[in-house]
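Have a look at this one.
Every protein chain except one is present and positioned as in the full complex.
Which chain is which? They are A and B, in the order written, and residues in each are numbered from 1.
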Amino acid sequence: MDAVIQVTDLVTHYGQRRILDGIELSVLPREILVIMGGSGSGKSTFLRHLLGLKKPSSGTIRILGQDITGLSRKQLYALRKQIGVAFQGGALFGSLTVGENVELPLREHTRLDEDTIRIMARMKLEMMNLSGFDTLMPSELSGGMLKRAGLARALVMDPRILFFDEPSAGLDPVVAAELDELILKLRDTLGMTIVVVTHELESAFKIADRITVLDQGRLVITGTVDEVRATDNERVQDLFNRRPRNDAVDRDAYLHRLTGYRHDAL
Amino acid sequence: MNRLTIETYVGLFVVAGLAGMFFLATKMGNVGVFEPETYSVSARFTSVSGLKEGGVVELAGVRVGKVQKIVLDPAAYEAVVHLSLNKNVELQEDSVASIRTAGIIGDRYVKLSPGGSDLILEEGDEIIETESAISIEELVSKYIFEGDKE
Partner (left out) sequence: MINVLHRLGDSSLGFVEQAGRLLLFLLRAIASAARPPYRWQALLRQVHFIGARSALVILVAGFFTGMVLSLQFYDTLVRFGSVSLLGSAVALAMIRELAPVLTALVVIGRAGSAICSEIGIMRSQEQIDALECMAVDPYRYLLAPKLVAGVISVPLLTSLFIMIGIVGGWFVGVVLFGVSEAAFFQGMYETVTLHDIRMGFTKSLIFGLLVVWITSAKGFFLHLERYGAHGAEGVSRVTTDAVVIASISVLCADYLISAIML
């Protein structure tokens, strides 16, 4: 089976600092892949590269057969019509109602008539248990509702790939569990390939077919839930068992952090 | 706010703004929309010091035209001033054109005084009778020197 997403030797920098280093990853059709990592592990950066929002220093990212690092803006936009992205906070536009937010991609990219657009948007909102909320403004919704509305918008074009950033962050356990169910349902009923970025263990173990763990810009391990659970990699176990990191202290870096001076510059 | 009010409001705003621009351009910028029909005559002066193109032409204190062009006649060392006057103002051939000052530091303008002739000036004709700009310095020095002689 051909991979839907194929990342080869991805290296990225922020200024002089290397953020991601030698990432190799493939995502198969109809699979739910969870990218895990603590904060500062580079997982948000990785997601932004997968979405084509940033250009890497080197390496390739093939999505649906096209290397997005070399696409023109026009080609990239064409590809993105087959991709849905649900952002952490929903990223709904504050000046539009919830309904208009969900309708926006249809209005921009299709020539459907007004009624069809409205019905399709309502269907997706219904799927997210948000029926009747379409005339509200985003500021009137709770965090969990915003996330679900954002998901509805990501799905309204029936994408082949769905990216979901931190589905359960900041939600109470019940709502988080509902979202996990929803993600599973999407894969099962619509046959989507889903990439989820999260730091929540519980949710990752529940939904993932495979998990990949990022730590300090490198992929530590990629495998099924059981494989990852069973690994004896220390960093992964630290993450799973909520153990604090015990980094070897770099004397210079430590001094730098404390004094704020650049020792290398002086 | 519903869409109708937004549209009305924007429409009102745009119309008001454009009306302002139109007023400025026509009334002050003299873009010829309301410009009355004119004819032009010329007049010779020994000095037009301070008079500018676009300056006012008055008759009995009423504005009747403007200074169109000022050129030097190199042969006679005289200034030839072309005036453009409103069509409805008829000037006798022996009318007098004089250059005056509004206030002490005010703008120079051309003052016309009617004559008594039966002949009416037409497009391109010349006003023969003129009084040049009075220079205050000359006036003052003349007064002082004449006083000396006595």
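The rule is short, and it goes like this: a residue touches a chain if its C-beta (ideal position, glycine included) is under 8 Å from a C-beta of that chain, and two chains touch if they have at least 3 such contacts.
On a predicted model such as this, the values are computed, not experimentally measured, just so you know.
Visitor: One chain isn't displayed here. Which of the visible ones does it touch?
Guide: Per the touch rule above, the missing chain touches A, B.
Visitor: Looking beyond the chains shown, say which of B:Leu18, B:Leu72 or B:Ile120 touches the absent one.
Guide: Looking across B:Leu18, B:Leu72 or B:Ile120, the contact with the absent chain belongs to B:Leu18.
Visitor: Of the residues A:Lys81, A:Arg118 or A:Arg160, which one touches the chain left out of the display?
Guide: Within the whole complex, the residue contacting the unshown chain is A:Lys81.
Visitor: Hey, which chain A residues sit against the chain that's not shown?
Guide: 48, 51-53, 73, 76-78, 80-81, 83, 85, 87-89, 91-95, 104-105, 108-109, 150, 153, 265-266
Visitor: For chain B, which residues touch the unseen chain?
Guide: Touching the chain left out of view, chain B contributes residues 6-7, 9-10, 12-14, 16-18, 20-21, 23-25, 27-31, 54-56, 63, 66, 102-107.
Methods note: only the chains that are shown with their structure count from here on.
Visitor: If you average the Cα atoms of chain A and of chain B to get two centres, how far apart are those centres in Å?
Guide: Comparing mean C-alpha positions, chain B is 76 Å from chain A.
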